[in-house]
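Complex shown without one protein chain; remaining protein chains in place.
And then chain A:
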Amino acid sequence: MTRHLRPWLWLIAAVTMLTGCYFPDDPKHTLATIERQGVIQVGILAEPLPEADAKVIARFAKSLGVRTDYVRGPAHALLAGLEEGNIHLLAGDIPEDTPMASHAALSNPYPPRVRLPGRTESRSEKRVLLLRKGENRLLLRLNRSLREAGQ
């Protein structure tokens, strides 16, 4: 049985390695665009950008070897920019159950410590980053970076 399986395992391993770099791919090539332009455009939804968000974005930009451009503006304009591909990420205290979920893809949640107004102790509250829908390669790279940051 194992003997029969072995060629298949090799095939699967080979396909995985071959496709590892480009599978899954982005239908709109967002990751490739970021890498080509050497800059990631991040729209900020909360001013000032919480430190926890800034940290994961800096880490992600570093892992891609690109610099970060922060874009400020009205929330709707930023979301429209994300949907059109001019903005690559949205950040800033975005909760897991954001109503923007129907217009954007959500990263895996990460737990920054947020200090609630009027309180001294901080508590864990999961936050997400938003990206363009269907850009699965960018999403996978982002989630990997988030995971490494969490360790």
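Worth a mention:
The definition used in the following text is that contacts are C-beta pairs under 8 Å (C-beta built on N, C-alpha and C of every residue); 3 or more make two chains touch, one makes a residue touch a chain; residues count from 1.
Just so it is clear, contacts and distances are computed from a predicted model.
Protein name for the hidden chain, per its UniProt entry and selected from "diguanylate cyclase", "Phosphate transport system permease protein", "Cation efflux protein transmembrane domain-containing protein" or "Spermidine/putrescine import ATP-binding protein PotA": "Cation efflux protein transmembrane domain-containing protein".
Set against the missing chain, the residues A:A54, A:A105 or A:L129 yield one that touches it, A:A105. The omitted chain makes contact with chain A at the following residues, 19, 23-29, 105-108, 132-137, 139-140, 143-144, 147.
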